[in-house]
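One chain of protein is taken out of this complex; the other chains stay put.
Naming follows writing order (A, B and C), and every chain is counted from residue 1.
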Amino acid sequence: MPDALHELQSAMRQFAQERDWEQFHSPKNLAMALSIEAGELMEHFQWLTETQSRNLSDEHKAQVGTEIADVLLYLLRLCDVLQIDPADAARGKLLINAKKYPVELAKGRSDKYSHLHESRTAGEDPA
Amino acid sequence: MPDALHELQSAMRQFAQERDWEQFHSPKNLAMALSIEAGELMEHFQWLTETQSRNLSDEHKAQVGTEIADVLLYLLRLCDVLQIDPADAARGKLLINAKKYPVELAKGRSDKYSHLHESRTAGEDPA
Amino acid sequence: MPDALHELQSAMRQFAQERDWEQFHSPKNLAMALSIEAGELMEHFQWLTETQSRNLSDEHKAQVGTEIADVLLYLLRLCDVLQIDPADAARGKLLINAKKYPVELAKGRSDKYSHLHESRTAGEDPA
Partner (left out) sequence: MPDALHELQSAMRQFAQERDWEQFHSPKNLAMALSIEAGELMEHFQWLTETQSRNLSDEHKAQVGTEIADVLLYLLRLCDVLQIDPADAARGKLLINAKKYPVELAKGRSDKYSHLHESRTAGEDPA
């Protein structure tokens, strides 16, 4: 049975081929489309407090799900055109992130990693 | 064997839990993070022609893969927090898109679906 | 004395001409650049609470100012290339917004205008 990512990627590829849309699906255009959809997703949370954003109504959640779908579908289409495996890329990035944000430094802090490492230096026992 | 989407989602959840980052991971903040990463992804194509964007060097493609990973990981984290299944959402959206963009109308055209349907109306034989 | 908007627009035009960058400054590319810079601006607020975002340090505010500058400069460059007057466009939009969000309906509410008008209908005295 194919992985969901591959299943969706095949469906998007076929969708584009049937409509002769491959000509429009340059990586440049797909990255724009992805960013536009990410903006539409974000719009749902724009004037909500963080707490409100954690407590969406079912109707609102369904609308958000549709925007999430758009983002995922363009992301998979971009990966297909560029021949990048999204799951492999994500696994690699998780390893990088684990090094950037060691638990003992990052715990409970949202600072960017550069600040994390600076503040470690600053707080070090000079001895 | 778990699906790649679920495997990555679990890894992100554990990553956040270990760092006590769940407090920062409101849907509002995660949607912002996703949009910011989508902008960083797009930045790689900003001044390229569409043709250039189809012909990235291996080095450039690796950098793009890292940005794709960031987008995917935040997307999965957002889905986890909201309890939305991304693959189900995407399957549902593909069905909607197939209705919005019927092959016979959309073939070779990049118009938004509202324009597609308008132009069909405009071009219809009034008889 | 020229208006600040025109002064900055002229400076950007000259900057582009001197570097032979007009070839890269298509409206499509400039709109991408603007969106990317807007993402970088937003990044400064990503993990802050709303309250924290209202109380930036001077250092942080200076960084934010630099991102604001990037957004404004690309916006003015886009207006120049498209021959759109940004102040006139903004004045026109303010009039539209005043109609969309009448004070008596919008007061203290962040709902999108379509919801405002729906809720007015719903709450209207049928008499």
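Assume a residue touches a chain if its C-beta (ideal position, glycine included) is under 8 Å from a C-beta of that chain, and two chains touch if they have at least 3 such contacts.
Just so it is clear, the structure is predicted and the values come from calculations on it, not from any experiment.
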Residues belonging to chain B that touch the chain removed from view: 32, 35, 39, 47, 49-50, 110
Touch list for chain A against the chain that is not drawn: 24, 29, 32-33, 35-36, 38-40, 42-43, 45-47
Positions on chain C contacted by the hidden chain, ascending: 3-5, 7-8, 11-12, 15, 18-21, 23-24, 26-29, 31-32, 34-35, 38-39, 41-42, 44-45, 48-51, 53-54, 56, 61, 64-66, 68-73, 75-76, 78-79, 81-82, 84, 86-87, 89-94, 96-98, 101, 103, 106-108, 110
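What we mean here is this: only the chains that are shown with their structure count from here on.
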Whole-Å gap between the CA centroids of chain A and chain B: 8
Residue list for chain B, restricted to those that touch at least two other chains: 24, 29, 32, 35, 38-39, 42, 45
